[in-house]
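Here the complex is missing one protein chain, while the rest keep their positions.
Presenting subunit A:
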């Protein structure tokens, strides 16, 4: 089991109050593709960040088990975590505009990721970077390697991010809303690319998004989160048979091209979802 999470809880505390944002989540993942879907504030990003121990210092984490490939993340030292972060598990963030270094050219950023984890000379690293850029289907990798993040489009920037994350051959890829800053057309391309690479390299994938139908196209399993809990977990192919009213509501409230409706059904939130 690559990732094993049992009863994960994350709370934020200050002097006067305590807020539990993640309330007892259990998930496990092998070399497969798992989608985590939920609204903003449902705790999906926090869960992924907890796995990499990337939470702010005022967050209190507790779990019966939180392990990455057998390593206990909660007990791991910062040094051990650095062996996991980036090297064994890559993290793709939402907006390439903010997650790439604006004053470093793309070739250097990708080769830096490669060199940090694999060593080798600068020249070797640059060649490897160009090869990686080619793998994420950038047509003119040599040219792109010489350009700066502001000179490339959003979709291209996200490909660069993916190339960077693939550099150390990780076993797990976590993609946190990798396409919500992108166009519909580019969105599909990027997700297809991620899916292809993950299957090719036999990696695990955690894909975080708020778009349930979209995620189901690229994942094997989907976990639906609501208010800090997983309320339903099901196979992506069985999404239409979802039982929980929240999952159904999420599927139902999207406008559709093929099934026009005068009014969109709005989610009626039930207090029992919080505890059920």
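Here is the rule we go by: a contact is a pair of C-beta atoms (placed from the backbone, for glycine too) under 8 Å apart; a residue touches a chain by one contact, two chains touch by 3 or more; residues count from 1.
We take it that contacts and distances are computed from a predicted model.
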Record-based protein name (UniProt) of the chain missing from this complex, from "Glutathione import ATP-binding protein GsiA", "Nitrile hydratase subunit beta", "Ion-translocating oxidoreductase complex subunit C" or "Transglutaminase family protein": "Glutathione import ATP-binding protein GsiA"
Residue, one of A:65, A:210 or A:244, that touches the chain absent here: A:210
Interface with the unshown chain - residue positions in subunit A: 39-40, 153-154, 182-186, 188, 210-214, 216-217, 236-237, 239-240, 249-251, 253-258, 260-267
